[in-house]
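Quick one: the structure is below, questions incoming.
Every protein chain but one is kept in place in this view of the complex.
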Amino acid sequence: MYLKEGDAAMYESKLQDERLMYDLVVQRLKDRGVELEDIAQITLELQRKFLPDLTFETCLLHLESVLEKREVQNTILTGIELDVLAEKGLISEPLSMMLNTDYGLYGIDEVLALSIVNVYGSIGLTNFGYVDKVKPGIMAILDSKTENSKACHTFLDDIVGAIAAAAASSIAHRYTDTSKVIEAIKKSR
Amino acid sequence: MYLKEGDAAMYESKLQDERLMYDLVVQRLKDRGVELEDIAQITLELQRKFLPDLTFETCLLHLESVLEKREVQNTILTGIELDVLAEKGLISEPLSMMLNTDYGLYGIDEVLALSIVNVYGSIGLTNFGYVDKVKPGIMAILDSKTENSKACHTFLDDIVGAIAAAAASSIAHRYTDTSKVIEAIKKSR
Amino acid sequence: MYLKEGDAAMYESKLQDERLMYDLVVQRLKDRGVELEDIAQITLELQRKFLPDLTFETCLLHLESVLEKREVQNTILTGIELDVLAEKGLISEPLSMMLNTDYGLYGIDEVLALSIVNVYGSIGLTNFGYVDKVKPGIMAILDSKTENSKACHTFLDDIVGAIAAAAASSIAHRYTDTSKVIEAIKKSR
Partner (left out) sequence: MYLKEGDAAMYESKLQDERLMYDLVVQRLKDRGVELEDIAQITLELQRKFLPDLTFETCLLHLESVLEKREVQNTILTGIELDVLAEKGLISEPLSMMLNTDYGLYGIDEVLALSIVNVYGSIGLTNFGYVDKVKPGIMAILDSKTENSKACHTFLDDIVGAIAAAAASSIAHRYTDTSKVIEAIKKSR
């Protein structure tokens, strides 16, 4: 079940596997109406007040690195699966009702979202909560679909917000000026 | 270290102990410039769009039950202690700089806040993130103090938001109409 | 969607709803081969080294209070649903393979379990991790089923451990002698 250390051919193959998994996850999001550009747009809005020169391309790059994380991929696959099964009427009651109406006391959608946010540390929590409340761009579209049609986006809604917030954290970690920390260390010696 | 089952006198004494701990935590918040009424106000604003008849008194009651939880009390004592020690210059560098400037990449303030929010389940996450971003009422005052004076509210800021969000969750759990869930269960039989 | 404050008849009805939900969750566990007594046994083993007089009945009582929590109920319904759908072959690949083989890098089962443990605070984390590793009693039976048959218990396994750990936390909070804390407060005045 485990690979041997130093087996170069197997790692080569593992890297290819990881690319395939990444492509699958991106396709699943697309199949549910979410393009990476929609998510990158939310990340850009979250971060450009702190980093005025931030480009859309940089947001996309950080978003891609979020989607390469295995735990993020597994969360997306699981959440979307539950949404789809709820739409198809394959979930038993009362869970079916909770998913199909985005029931406010359900909470497991937030639990899954948190596991995405945590990948870049807790500084993403605030951004996640904020976008989950104000529902910018694609999030409003997903949210309205739940109310008006048979589409179920109970998990997807939070997942999109969590990915956008995680990418914002990744950008913050990359671009924040950390020289103050170092000055403080040096001063204390 | 453990009490014996069925020892009534000891439980009587434990209840008194718990009251004393509650009073201490409320006093510590007060000493740092935060009245329960300030927090209840945030909770009221978060929930009255869903529950128009919600009163300030009800918010206060739910807030008190949040503050009776031991994990919430321990988080408050720990966070305030770190703020106070940072003000007094008793924290070593570079942690001292991070606390005294509310350094954006620190993240441990959000970690502690999350442990408060979690007490009433993950539905509080969104409200916490939202108030941490828009900083209503007392939170704006605490936040501005950090910028302009020697006061350090790096932890208190997030703790206040987390307590307000937890009380909002408690209210949502209490007042949300759950009859739909039951209808769904009955329909499925 | 929200109840009015002070509407006694509606709360009466809500309490009945909550009883029905509790019964449903207990029945779902039973349908998957888990009796409350199996879980209480794990809790008893975790706590009796600290509290030698602890009875099985007390463990059952605390377990019941864990199962009355809405977030715990929602987690159980969601996890068992995924296990059942995986057994029935209704989950798409590669998620189906991950669930049916209890794939080690999946991780979402631990994420859901954590949301149960958190209900009684983080002191349950250690107990959860421990039982998830040593798999006492019913947990070993659930785990072996996954290997040998078509049964899928990827989520149930962790859920049982999390409930047992949460009940152990509840007992620890109830029976730990807290007088030392109070002495410390009084000494400091």
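Letters A, B and C name the chains as they come in the text, with residue numbers starting at 1 for each one.
Note that in this section a residue touches a chain if its C-beta (ideal position, glycine included) is under 8 Å from a C-beta of that chain, and two chains touch if they have at least 3 such contacts.
Since the model is a prediction, treat every value here as computed from it, not as a measurement.
Only one of B:N74, B:N100 or B:T126 touches the absent chain when the whole complex is considered: B:N74. Within the set A:L54, A:I91, A:A113 or A:V131, the residue that contacts the chain not displayed is A:L54. Take chain A: the residues that touch the chain left off the picture are 1-5, 10, 13-14, 17-18, 20-21, 24, 50-51, 53-55, 58, 69-71, 115, 118-119, 121-123, 173, 175-179, 181-182, 185.
On the side of chain B, the interface with the absent chain consists of residues 1, 21, 24, 70-71, 74-75, 77-78, 81-82, 84-85, 90-92, 94-95, 98, 104-108, 111-112, 114-115, using the contact rule stated above. Counting over the whole complex, chain C has residues 92-94, 96-98, 101, 103-108, 110-111, 113-114, 121-123, 125-130, 132-134, 172-173, 176, 178, 180-185, 187-188 touching the chain that is not drawn.
In this text, only the chains that are shown with their structure count from here on.
Shown for chain B are the residues in touch with two or more other chains, namely 121-123, 173, 176, 178, 181-182, 185.
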